[in-house]
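Some notes on the structure that comes next.
As you look at this complex, bear in mind that one protein chain is not there, while each of the others sits in place.
Showing chain A:
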Amino acid sequence: MGQALARAAQWTSAKGGSGGKLEFTKLNEDLLNSVMKFVDGFGTKYPDEAKLIFKSPLTWKTSLRPEKMTGGYTEKGEDIVSSQTSEKDGHPMLTLHKVSSNEYSVSVLSLEFCENVLRMAGDQKLMEVRSCLEANRDPGAKMLGDRFATVEGDDNSIYRFIEEITKEIEQLAKQDGGSHGEVEEKKLQLKLQLQINRLDQQLLQQSIQQITRDVRLTPAMVDGEVSILKQLSGRDENKHVLESIQFWGDGYVFQNGCRAQPWRQLHGDISYIAVKPHDTSLVFVTANTSGYYCNQGPTNVGELDYTKQGDSYRELVTLIKEKSPKFAEMIENQEFALKSKDQDDPMAVQKMEKHDRDDDDYREKAHDKSFGRETTKDSDKQKKTQKKKKLEPSTRWKALGMEEYKEGEQEKKFAKKKKVPSRMRNKTPNDAEDSFSESSSESEEEEEAVERRSETNADLPSEYWQIQKLVKYLKGGNQTATIIALCSMRDFNLAQETCQLAIRDVGGLEVLINLLDTEEIKCKIGSLKILKEISRNTQIRRAIADLGGLQTMVKILREADKDLKCLAAETIANVAKFRRARRTVRHHGGIKKLVGLLDCATGQQTSEMEKDVQVARCGAQALWSCSKSKKNKEAMRKAGAIPLLAKLLKSTHEDMLIPVVGTLQECASEPSYCLAIRTEGMIEDLVKNLKSADPELQMHCAAAIFKCAEEKETRDLVRQFGGLDPLVLLLQKNDNKELLAAATGAIWKCAITTENVQRFQELKTIDLLVVLLNDQPEEVLVNVVGALGELAKEMPNRNQIRKAGGISPLVNLLTGTNQALLVNVTKAVGQCAEEQENMVIIDRLDGVRLLWSLLKNQNPDVQASAAWAICPCIENAKDAGEMVRSFVGGLELIVSLLKSEHKEVLASVCAAIANIAKDEENLAVITDHGVVPMLARLTNTTDDKLRRHLAEAIARCCNWGNNRVAFGREGAVAPLVRYLKSSDENVHRSTARALFQLSKHPENCITMHEAGVVQPLMKMVGSSDEDLQEAAAGCIGNIRRLALANEKARYS
């Protein structure tokens, strides 16, 4: 117990030579109590150890008086001694020694007698232990000898003791085989030491627990508490808990978060708070690390009188409660606001939002700073929107009814409101899940199923009890009763969440799923009819999957009864809306069976065949749900789903077509399906169904075309089957955003083919698309802008975009944050910038600056497409050089992008640099920024696109100072020569140009010649491309001239 005493116990500092005292604290008291318990009853638990004689007696000043000593004690002079003496030297086991008239000290030689002392001390026990430990700081050492003393930092692990003692025992045994007693004693010592060690550990642990419970205040905690109370304060006595609360002092916050003056911080003060409750005068509170307490308030001098007044409190609220009864009453009413978790949440959200906004502001500032100009119109606008945003409370805050505060009746309304939103959230979960945008990703709807159940039975609706009764019949009835119960259950509104959850909560799901395992077809049908309905609920879905319902339903797919198959497939369709369920279906061979259901004869309709068609429809529905998983798509393909789907696609029934097209649309994210959809001739049917009257079907068809039209052949087929016209017609469905997104997506992809662009031109698609640039959700915008970008590759379309007023909304979109959208917008703006007239508008709207700032985006795709877009801007802008220079830090930024790891970024930046370098001043600046070595480092690439633009950039950069020499020095020349072996004509042209520029420096000519440049260049002189011809010839000319000069020098 030495460790615990030395470390954990709180000692007063040693005063007057008497050694330290144990402080009177809770911690020490607990320690003493544990020690007391240890000693008390030790003799009965471990009689042998208790009798072990200490090496030296434990002596302390005691409150024991001789008259209390009873039984077995004799007087011996002034002392009272026990009759029992130690065996070794005859010392009495216990001695009560009179120090002075009123002071006695006691010496004890074994734990047994320690126990006796405590027993005799009666209610003074604790005092005895205290003084014993105070007198013997390391009782272990005295009891068992100095070698067991607690030494700070010493390795006093118990193992060493064991080792030592066993060694000693062995030695003893060897020395004189007989002295049994000593060995026994050693063993006892060891045992006692083990006991004491254990106590020590217990004590330490105990004190650690104590200490951790005693958390100290931090500045952040104080700030938090004050700011919460601040929000609840105000003038109105009936609504606000406090009149005011604020920090006292000059408001300076030190770096450590404290507000108190540094010399007070030494005393643990964090800050001072002035609280004005409604019913009392100002209260001044000191927030100390040890807690909150009142101080005496300010003195005349303007300083606080820091003297502590009254108790310390852990929470500010508790303290104010003590001071102000009015506050106590109010805070009781508002208790939920401070304690309930819900309430805390929005608080955090708001803080975070604020944080975000701050970030935005910061970014904005940085942006302004780096580009030098005064705040422009656009950023003004941006700021305005931000300001607008700031004024609105967070929507969640609203939803949780925080605003009710101002309206009184907090509790009641709050309680009501709290329930409503969460229920609404759960009510139509499948709508969200089926949404178009998340179709291909898998992880999406592993959404947290929010567990929400009424706590008390009193709240349960009557349906709950009725359903419970029905479930009882299901459990305890024969087939007839079961059927009646199943039919009755369907009379409830199973679309209602209360009923759905009631069935689950009374254990109905288990029974329903068990029924699926019986032989009774009717029971199975009845059960599935219910499961089908209630599985629209996400929680029920999970529960069904957890209970193994999917496996059984997959088994049912094998049965002969068609109704049964239909129902099972439909239920699977509902349940398989989340990933784990889809996996389960696949693992149990469900995909194969579902695909098997698709096989039905179409054409002449008998009632039997009609049923087959129904089965196929249900199968398609289930496959649709399953096809959201990638592996399932693969499994479906292997099971031969594609030709069957193709056959079903010929159907004329919308309820059949929707799941079929939905499945195809879902699967089209896989290239193998895209190919199959084309080769199986499904494009024609998809196009046909674009003209359907059902918007959902149209949507899925358009989405399927969107995904498939990545292939050129598919795009051609869409045109040949006349699919472009209906697609353009769909652009007018402004109210159906999903449909719009799918249609615009399809148009975007189709517009990649030039023939399609012509048709779109005839259909005046541009005008329609430009209209869609305003007020659309991002999913639609991405596709609209993508389509415009593709269409703008044709010159007349670029002009058409301008005439339709599309430039300005496009440029405005450059300020967005959606990465996919930014990629498309930059592309579209870049295409538009090819026209001089467009460029004027873009320039006026400060579009180039916006593009430039996108170079700072983290997404390399955005960076690259922004850089590509910058190229035509520089080419076509008036005073491009001046404009570029005006972007302070812009040139440095673009040069630094040459460090990027993405090929596309590098290529685009090289292209931009080539354009920038046309302006001599700018070239000078980028040269200063070290563009030459950076370009030279890139020359070893094998990527043709990068090579082409890199060579172009090098060619342009040669025009300044001694850049040519620098390129040669950096070793850029030899790799460039290798570019001539590339198969790409474009690479040849730009490389030839670069070599021509470089060859103006003789050293470079030599390098080139050595690298074998002449032969490929000779070939290129014969090229039909005049540019290439000229550059190659120029380069050869330079080399030749050098050779001639050289020769001349030699001969002269």
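The working rule: a residue touches a chain if its C-beta (ideal position, glycine included) is under 8 Å from a C-beta of that chain, and two chains touch if they have at least 3 such contacts; residues count from 1.
We take it that contacts and distances are computed from a predicted model.
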{"item": "Chain not displayed: protein name in its UniProt record (\"Nucleolar protein 14\", \"Trafficking protein particle complex subunit\", \"EF-hand domain-containing protein\" or \"Mitotic-spindle organizing protein 1\")", "value": "\"EF-hand domain-containing protein\""}
{"item": "Contact partner of the left-out chain, one of A:Lys276, A:Lys522, A:Arg637 or A:His1009", "value": "A:Lys522"}
{"item": "Listed residues A:Ile53, A:Cys294, A:Leu486 or A:Val506, member touching the removed chain", "value": "A:Leu486"}
{"item": "Sole contact to the chain not displayed, among A:Gly257, A:Gly477 or A:Pro695", "value": "A:Gly477"}
{"item": "Positions on chain A contacted by the hidden chain, ascending", "value": "469-470, 472-473, 476-481, 483-488, 490-491, 521-522, 525-526, 560-561"}
